[in-house]
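In what follows, a single structure is set out as structure tokens and then discussed.
Only a part of the assembly is drawn; its chains keep their places, and the rest are absent.
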Amino acid sequence: DKNVTIGVSIPAADHGWTAGVVFHAERVAKLLMERHPGLNVIVKTSPDPASQANAVQDLETQGIDALVILPTDPDPLVNAIKEVKGKGTFVALVDRAPSVNDNSVRDLYVAGNNPALGQTAGEYIKATTPDAEVVVIRGLPIPIDQQRQDGFDKGIEGSNVKVLDRQYGNWNRDDAFKVMQDYLTKYPKIDVVWCQDDDMAVGVLQAIDQAKRTDIQYVVAGAGSKEMIKKVMDGDKMIPVDVLYPPAMVGTALEMTAANFFGQVPVRGVYTIDATLITKDNAKDFYFPESPF
Amino acid sequence: MNPEAVDGAPVVLSARRVSKSFSGVQVLFSVDFELRQGEIHALMGENGAGKSTLVKILSGFEQPTSGEILLDGQPIKLPPNGGAEALGIVIIHQELNLAEHLTVTESLFLGREVTRFGVLDRKFMRAETRRVLDLLGSHVDENAPIASLSIAEKQMVEIAKAISRDARVVIMDEPTAVLSREETGILFRQVRKLRDKGTSFIFVSHKLDEVMELTDRVTVLRDGQWIKTSPTAILDGEAIAQLMVGRELSSLYPAKTEPDVDEAIALRVEAVSTGYVRDASFEVRKGEILGFSGLIGSGRTELMEAIVGLRPRLSGDVFVEGKAVPSGDLHAANRSGLAYMTKDRKAKGLLLNAGMAANLTLQSLERHSRLGYLDPGSEAAALARARRRFDIRVRDANIVAGRMSGGNQQKLLLAKVMETEPQIIIIDEPTRGIDVGTKQQIYHFISALARDGRSIIVVSSEMPEIIGLCTRVAVMREGQIVGMLEGDEISEHEIMRYAAGLKKKAAA
Amino acid sequence: MSVNEESSQNGIRRRSWRDVDLRAVAPFAALALLLIIGAMVNPNFIGVNNLANVATRSAFIAIIAVGATFVISAGDLDLSVGAMVAFIASLMILFMNSGAIADPALMLAAAVAFAVAAGAACGLANGLITTVGRIEPFIATLGTMGIYRGLTTWLSQGGAITLREPQLQEMYRPAYFGSILGMPVPIVVILAVTAVAAFVLYRTRYGRHVVAVGSNSDVARYSGIAVNRVRTIAFVIQGLCVAVAVLLYVPRLGSTSATTGILWELQAITAVVVGGTALKGGAGRVWGTICGAFILELVGNIMLLSNFVSEYLIGAIQGAIIIIAMLVQRSLVRKS
């Protein structure tokens, strides 16, 4: 039997979505190791690009045949990834694409679609409430966030949807709560909140609840946490939809990478995971109550 | 010692009608002062009279509120923060001024390091430091960190620092307060040598005998006013004291009263050893004043700290009225009626940026709390009482301890320890930096405490104090109690013989 | 002379009172300035609602900072408070989710007691590592910061820990969202905690000891003060304050995660210093600390309510405002 080691480098579980990533990476790793006795999967997490570059180096030190990486921030990691790839290691890049994203960087790209996450949300708002006044809560000032914003702007293009304000909520519940409180003070009328992330939605909902404001029609978040999907399933008026951005995509990439070694055909190219709109109708397909996210 | 020679000498540094106020409170009133070339000029006065303030003005560390400073007859505005050193004026501050982390060599050359091609010439500086220290007969290691030195050693470093600077004017604010006789003697020899080469000295001290021995002229201040300047030779100690205090002083020491032989033993120390002290045993009766004498570094402080629990005891026991006091527990010792007053008032005695009341009651707060909370009224009353009892003189009741005059800090420290109303009081250097008038008050106070039935241990490097006050004297040498003198045996000669190791008691 | 002395004493006393007052007043002056700026930026700002919001949400940092005032006055530093919030909140929610006690009111009471005990224990751990282990508080609490946050991540498996029992949640909600005599509960709690802390710091023996230890620990030791005990208790007080903050935090969102309380330690220390307490120890200003926490929260609020600052520059402007506020304070004090 073949002996294969796959290194998985992902962001630290310092936020709901990344926690989901860690959960799914470990879940699939265990699964695959049971399926293929010769397979060894090492999962490492890192809080920031610099330490992730270190982690990649450390994985290489341990002798890996393949690297599955979900970069905390793609551009700063290109050099580190190239270093590994240069040694002939199979590289699967997940979710976040650097500005140059071709065969020189990776063999396989499992794309979460950040622009699409914004665009899907924008299009939904455009379709449902074409004249809405929207406040936006952004994440952290890094490229993924920027891509989502750009996608959103494209989604609402050509409509009367008006963005009143955009501020950073740092993908953090408490900060989102504060930002929403201040939005509510600042704008007497808000129709829709787009906060691009389920964690922040928790804080947003509390702030609206506290202010007892009825003008807000709904909140669009994103990612697909069990909490929010449950609300969609239950028909919560404030959370009519959620935009899927599944942390499970890292599992997909891992499975495909394993298939590259144990399957019949080599796996190459780009595999895009859609930013599906979760509605009341399809919500149950995406509900995993045992996941931490 | 040679007034005629000095008389004709030119005036180097002088103050003309200098006044000084600190935030509205005047502490110097139009003071005149003249320092001639090649003279040693004593500056005397009670605690808080303004001596330190005047010398700080003469060295640029404070600026006068009005009046002027003349250098070589020319009015001058002295540069602040020690800049006057460039003009040949150096000062040894009353309060030690060394950075604890630096080594002796580093301290000596701080601010005027010697470099070669931009690189510190460490070898040269070390050698130079050694040379100056040897000149002063100091055995301090030039590489030792300041933090590891005793106060006396630090003082020697300060003196070395000043003397090494080839100054025209050296100002010494109570340099000998922490020095032993021997060290003082060596210092004086150097001072005279430099005086003969034309250096001028201002010498601030409360020790009359030293002033008589060393200085050429004396200026006396009282309550911030100039009182008199006169050649030392035509005065005697009593006259100076009288000028300072403004009244006649009765005898310095109260009559000794020995406790009854069958008086109860208040404190028993049995075979106490620490890192340095070995096997120290002694007893103190109720109503007794026991002196501890010995050379500097003989381990007196270490023994006392071990007794009260400031240092762990390696072995041995301490009993207060028959009850054992646990090792290393100052609080327990205090509760059993044992108190210790440190000799290091600046680093270990007072919170320099806290006010008088906070310092006074720090050790005895339980006396001022009612139902668990502090009663400011009771603290204020205690302060008023202490100020009266110990004659603590400040012109500003809200002054922080660090700004009080040195002597008044000492009195505040004594008051703080006495606030705990101890039965057995260990006082390390009770009168360091205290003027004669107050000294007399403190001696009488100690004596009164003894008559009240308290027991007092006086640790002192001032021989007259030990002799004048104590009914029994223990002498320490190299960490051991080598002698115990009583009655007529108590004399300077006898104590020195034990302290120097020429004599040892039979069954130690 | 004595007449003279008396009168001059009064003179100085008045002056130095002015001095002391100004220093204590300075943070409040900065606060007033901010309120004026805020009112100019956005008319909604000065509304009761907005100010109540700001005061309410400053509660966490304010209460933690009150504890930090003790630690800092005693000459130490605690970097672990943010992580401690996350840890204690996680423990508390897990406890409530465990369903160990059937009756919800009893359960809530037990959970509160449990959180307070956990806070005290975490503080005690910090204190003992620092004093008995003789490790610089900066490093000791950086280490426990890692430990508390790591344990939280582990407890939550990286995700969120959410209070499940709806009945409990309903019952507990007013602890953050309710009000007493028209005043939001968190504001009442801030005032109560601060009043108690001020009493302890200024009016008890222990408070004096804290300041003495922070000002010069040798002097404190020579005065018979058990220095290590005083320092350790300060850390325990810090832990208790964190627990109180957690008691307000949990009902707000009903959940925690490993990101809860990130960087709160820096905010708490900033509040303390902006409030006029020196990091060197030896003096504490509890009311100033509250004012500092308020200032920090206000700065963020004004930024958000203003329309002319790019969201990219908010951090920069906040930094600049803090520096300017300190400069204003300094110049006020210097003029005295």
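For clarity, chains are labelled A, B and C in written order, and residue numbers in each chain start from 1.
Definition applied: a contact is a pair of C-beta atoms (placed from the backbone, for glycine too) under 8 Å apart; a residue touches a chain by one contact, two chains touch by 3 or more.
Note that the coordinates shown come from a computational prediction; the quantities given were computed from them, not determined experimentally.
Asks: Each chain kind shows up once here, so list its copy number in the complete complex.
Replies: A x1, B x1, C x2
One rule holds in what follows: only the chains that are shown with their structure count from here on.
Asks: Centre-to-centre on C-alpha atoms, which chain is most distant from subunit B?
Replies: Measuring from the centre of subunit B, the most distant chain centre belongs to A.
Asks: Can you tell me which chain is nearest the middle of the complex, judged by mean CA position?
Replies: Per-chain C-alpha centroids ranked by distance to the global centroid put C first.
Asks: How many angstrom lie between the CA centroids of subunit B and subunit C, rounded to a whole number?
Replies: 44
Asks: Which whole number of Å gives the spacing of the CA centres of subunit A and subunit B?
Replies: So the centre of subunit A lies 72 Å away from the centre of subunit B.
Asks: Between subunit A and subunit C, tell me the centre distance in angstrom, where each centre is the average of that chain's C-alpha atoms.
Replies: 34
Asks: Any chance you could list the residues of subunit A touching two or more other chains?
Replies: Answer for subunit A, listing residues that touch two or more other chains: there are none.
Asks: Residues of subunit C touching 2+ other chains?
Replies: none
Asks: Quick check: in the complex, which residue numbers of subunit C touch subunit A?
Replies: Its residues touching subunit A are 42, 44-45, 47, 49-50, 53, 57, 153, 156-160, 162, 177, 252-253, 255, 257-260, 262, 300-301, 304-305, 311-312, 314.
Asks: Which residues of subunit C touch subunit B in the complex?
Replies: Listed in rising order, the residues of subunit C that touch subunit B are 1, 5, 8-9, 11-13, 15-17, 199, 203-205, 208-209, 211-212, 215-216, 218-226, 282-283.
Asks: Flag every residue of subunit A that touches subunit C in the complex, lowest number first.
Replies: 13-16, 18-20, 22-23, 138, 141, 166-168, 171-174, 177-179, 181-183, 185-186, 199, 202-203, 206, 210, 227, 291-293
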